[in-house]
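Note that this complex is displayed minus one protein chain, with the remaining chains in position.
Entry: chain A
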């Protein structure tokens, strides 16, 4: 190795000069309520070839900071202070012409949502081609196929001729990675590149991205809300909170010894790092069981739900009256003990939500039985079904979509009481107030509308609504998946508290094994409509029997990071 190799990288940058340096960055948005400072005094340094992660919850300014670095702030946003130095050149107020030169060639981007970031009307190959062409690179069919193949898309020549809707989410993200890296940029901005994907796919994509960038010597600015993922993938982590950088440093150091209170909270609540079930509820339960051992045994045999050989077959239309059978759920059997939490985990398409829908009597099973309190639910008369619904309540994934925007919170929570003709106006209002207390929302929330609440608050409203009828079983279909980690931790704690106070039974549908670890007593792992593994959460996590379960567990970001016990 000669002296010049040490100090000068390929592109002629002195190795000790940062590739990207953000100094005192301030970003302001003009909104109808006046100016909002989205980012203040942000600092960030990325050396050539280095991976730096920005971690924070939604609204923390992490994406805004990254977008400013590639000159893609929304129309109402602007850099109102500080500098963005790319290789020593301040690009914070560079003319658009210069930014067009830099984009693609020098700074690439892999956006967040693979579903919405490819133009649906152009073939994948064309979207790669125009990138290559715009940056003055050869763009023949072979060049396009090469770019796609490098991003891990098999059969690239054929794939290039397909449209985005013919790709799965993981494949689309690979195509977007291919586009982002096609012109071998020196800096790649990856904005939550995998948060929309299943964990196992997430892992493959991140591994591939890591491999490609280290081979090309590309520096990566990784934006994520998941501290575990950041620590696992990045050399350095920058934590942002409410528009400010609150802490930064080498990943492991920051994780093991967080200084700022916010970082500490993040480390504590990161689902991927927590390794134990939330204990509040369990300790009480265990004590009670110890004192009343026979009663506990009796309770142990009390299966509130028994699912027996459940099948759901959908007919897939294949045109001209032909159809083929597709078994979304295929011979699933399990039991749910009263007062415990059973989690069904699996990737999208594994049939877990279909099971939930059938238990809720929203879909009819093709075959098999669902016993609720030893009664076959398929034999319920309409009036009995109505009573059944009172005892089994759902909480759905999307708190934005599952609350009626035209109903205020009082009406939302009161509605089930009214439908089931419970109490009079005064007693219903009292009940709603109690419910709001239970989910730790202020009474003043009653008069507000869903759009005035945050995601976490809305999910609390959804929980209050589910609790209104004093149900015995609550079915949570991805109930915390749409929430930020801190909010997610709060909601999980709330659910655990409610379980110990009210003796609720949860059936928890999720793709997130980290959440399972925190909340569940029993786990059912589903793959392609079949139940591949069941057992207690500890058993499944400590000694997974199936290869598929192992793959799922290995895919949890940060799973292998060693943390001091007091933090974990």
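By definition in this document, contacts are C-beta pairs under 8 Å (C-beta built on N, C-alpha and C of every residue); 3 or more make two chains touch, one makes a residue touch a chain; residues count from 1.
By definition in this document, contacts and distances are computed from a predicted model.
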Per UniProt record, name of the chain withheld from view ["Cytochrome bc1 complex Rieske iron-sulfur subunit", "Pyruvate dehydrogenase E1 component subunit alpha", "Peptide ABC transporter" or "NADH-quinone oxidoreductase subunit J"]: "Peptide ABC transporter"
Listed residues A:68, A:118 or A:151, member touching the removed chain: A:118
Contact residue for the chain not shown (choose from A:22, A:147 or A:176): A:176
Interface with the unshown chain - residue positions in chain A: 70, 72, 74, 96, 100-105, 108-109, 111-113, 116-123, 130-131, 134-135, 163, 165, 176, 179-180, 183, 319-320
